[in-house]
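In this view, the complex is presented without one of its protein chains, the others remaining in place.
Going by the order they are written in, the chains are A and B; count residues from 1 in each one.
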Amino acid sequence: MAQTVYDVTTWTGASVSPYADIGKVMNEIIADIKATQTSQTTRPGAVIYIPPGHFDLKTRVVIDISYLQIKGSGHGFLSEAIRDESDSSQWVETLPGGSHIRVMNTDGHSEAFLIARSGSPASVGRLNSVEFRDFCIDGVESSKPYIPGNGKTGILAQTDNDAFRIEGMGFVYLTHAIILRGADAPYITNNFIAECGSCIELLGASQVVRVTNNFLISAWAGSAVFAENAEGLLISGNSILWYGSVRLVNSKRCSVTANKFVSSWQGLVILEPGSEENLISGNQFLRTDTESSIDNGKDDYFGMVHLNGSNNTVSANHFSYRVATQFIRPAGAVPTIVLVKGGTRNYLASNNIVSNIPARIVLDASTTETKIIYSAESSQLQAFSSNYSMVATP
Amino acid sequence: MAQTVYDVTTWTGASVSPYADIGKVMNEIIADIKATQTSQTTRPGAVIYIPPGHFDLKTRVVIDISYLQIKGSGHGFLSEAIRDESDSSQWVETLPGGSHIRVMNTDGHSEAFLIARSGSPASVGRLNSVEFRDFCIDGVESSKPYIPGNGKTGILAQTDNDAFRIEGMGFVYLTHAIILRGADAPYITNNFIAECGSCIELLGASQVVRVTNNFLISAWAGSAVFAENAEGLLISGNSILWYGSVRLVNSKRCSVTANKFVSSWQGLVILEPGSEENLISGNQFLRTDTESSIDNGKDDYFGMVHLNGSNNTVSANHFSYRVATQFIRPAGAVPTIVLVKGGTRNYLASNNIVSNIPARIVLDASTTETKIIYSAESSQLQAFSSNYSMVATP
Partner (left out) sequence: MAQTVYDVTTWTGASVSPYADIGKVMNEIIADIKATQTSQTTRPGAVIYIPPGHFDLKTRVVIDISYLQIKGSGHGFLSEAIRDESDSSQWVETLPGGSHIRVMNTDGHSEAFLIARSGSPASVGRLNSVEFRDFCIDGVESSKPYIPGNGKTGILAQTDNDAFRIEGMGFVYLTHAIILRGADAPYITNNFIAECGSCIELLGASQVVRVTNNFLISAWAGSAVFAENAEGLLISGNSILWYGSVRLVNSKRCSVTANKFVSSWQGLVILEPGSEENLISGNQFLRTDTESSIDNGKDDYFGMVHLNGSNNTVSANHFSYRVATQFIRPAGAVPTIVLVKGGTRNYLASNNIVSNIPARIVLDASTTETKIIYSAESSQLQAFSSNYSMVATP
């Protein structure tokens, strides 16, 4: 085996069993890599392989080298919430599996993986192409909505980073599955993130992040994707469930396309102030009521899509609103499908609304020059502003 | 090597050569896993690795454990149909390759892989996160349209399942490439499924299945994707060919977006009764005549897209109809691009039709409140119902 390939179960340099503390073993492997790769031009990184198994993590892994790939052989998702809700005494297995890490820090930290390297200027510290592939990070126990929950974080990138890959992973029972700060051009793709408070949080500022082809399943307190100050984020081809919510703050020229959304609460896409020139197109949005007995503070006036920014485009989407009367909040409300809360020149075209009760597109009084083209019937518009144009669906 | 990593070619517990019967070897490995992993909390599963090679499968593999990953090093597709149609005597290789399994059951079964575990209630048996990655399942010989063909099935999941992954696989010459019954949240992505009767069949009922980024190539008798009672299926970013046909029965809130379709027959998307609130958007549809000398029972009145359900959305698609006159059935027919066969409030907007001969959108007499907005010129509509609205493309 090449010197740059480590298997946590067979590496002889570990001071502890990987089953007892895989975090400590990984830190020792990273120390070994750093001891071996010692100059600017001799640091290709390494791969750490996690075979299938149940591994406890007692010590946070600190990654301060580029090009580290941590790879398993299975995302190992099992619905822990279903286990909690059912009698599992007869089940064959009750834990997630595959290459399965149980986050059980005893080191005073709350993250399984911290990625950080300081430097001045930041480019000196910037980490490149760290990869997480095909294993499972399990917060072990929690209860809905997982925020504040157990407070655990799966992966936290704390300093500037470029070209990371998080692919094929499983995440379950974490307050935060993935937090990236200062991300430039990462792939977050093909992951199964479920029963977490928030799935993906992009903090600081980010550039052209890709969130594609994931299952993103969060409960009613957090977000499937949260981004602040993002530029050019692409959220495409995901299945975003249960509180299927994408929330963008001061984020520009992002794209939310070809996704399947399901949510028991309003706010499937939320654009907060400063969010401009974003495209929301080709999505199937379903607002259902499976868990709507729980109030998360967003009533039916909030909008399935909530726009509070200018120059955004909403085109070619399908909206299904299917909520039983008793779950509508406040009682008797006419639910809002799209709320244009603020901003100018938002553009809605070729959207179709299907609802089991009368439903509306609503323009707040402050909004100007909204265009609503073949996206609602005349009776479906409630405009508190007179500064808009509408071409009604016949 | 960790105890949970098996290589079919080096595992010493096998009673037979994996080249002679890889199925029997895999069953023996599964038995070994079960003998080793014996309690509810000690069943992380394992990975079975298939290196490149030609492996015969004489015995069906029965998977009744969660978290099993079967992984190869190559999807190994070779066009077997081309081989049949050409003189291959001078070819360098005449078989598919990579990690190549030849399905040659002598055990009286017709599946290569059966995934099933019984339990009462079903949650007791439910299997999680079984994975198939990067190998080739080859039905060895067959002839078009592969139904009934050799009757062979690549992967059959017979009981409730969650979070499966079928990724990067090759499938060829199978009557059924993949059948999943009772699927919850599987990934079927990045596969090369070709020269099969049907590519993907979702039976029973399914939840939020993902069919993304695949090549799905079936002949004229089956479907690229068939689903019954599906909720929230996402079919996105696929290349769906030759009889590029997605057929949904009683399926709701599904999404068919950003795909490339090519078909020599009508019925590229078929929504059968009970199929509602589905979105068909951003697809490039081509109806060609490469193989149109064969009649598969769907004449040109059937529609490239055939809608028989309510509240569906068809937006922002491009339709190309390029069929030579002699292949139009019945002779002299004006072909139907979209047939609204039944249902109410189907919504078509911003679609573009290109055709080498006059072509039409047709509304059957039973349909009501169809909206046709900038999707056809006036002369391109044939309405047997008067209960519709049209805004004609100028």
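Observations, loosely collected:
As a working rule, a residue touches a chain if its C-beta (ideal position, glycine included) is under 8 Å from a C-beta of that chain, and two chains touch if they have at least 3 such contacts.
These figures come from a predicted structure and were not determined experimentally.
Among A:G13, A:G119 or A:P358, only A:G119 touches the chain that is left out of the view. Residue in contact with the omitted chain (choice from B:T9, B:T344 or B:S385): B:T9.
Considering the full assembly, A:V5 is the residue among A:V5, A:A31 or A:A324 that touches the omitted chain.
Contact with the chain that does not appear here is found for just one residue of A:E131, A:E228 or A:D289, A:E131. Considering the complete assembly, chain B touches the hidden chain via residues 7, 9-10, 51-54, 73-79, 82, 86, 88, 90-100, 168, 170, 190, 192, 213, 215, 237, 239, 241, 257-260, 262, 281-284, 286, 315-318, 320, 349-350, 352, 354, 374, 393-394. Within the complete assembly, residues 1-2, 4-5, 40-47, 65-67, 69, 71, 117, 119, 123-125, 128-129, 131, 162-163, 165, 167, 185, 187, 189, 208, 210, 212-213, 232, 234, 236-237, 253-255, 257-258, 277-279, 281-282, 311, 313, 315-316, 345, 347, 349-350, 371, 373-374, 389, 391 of chain A touch the chain that is not shown.
In the analysis below, only the chains that are shown with their structure count from here on.
Rounded to whole angstrom units, the spacing between the C-alpha centres of chain A and chain B is 28.
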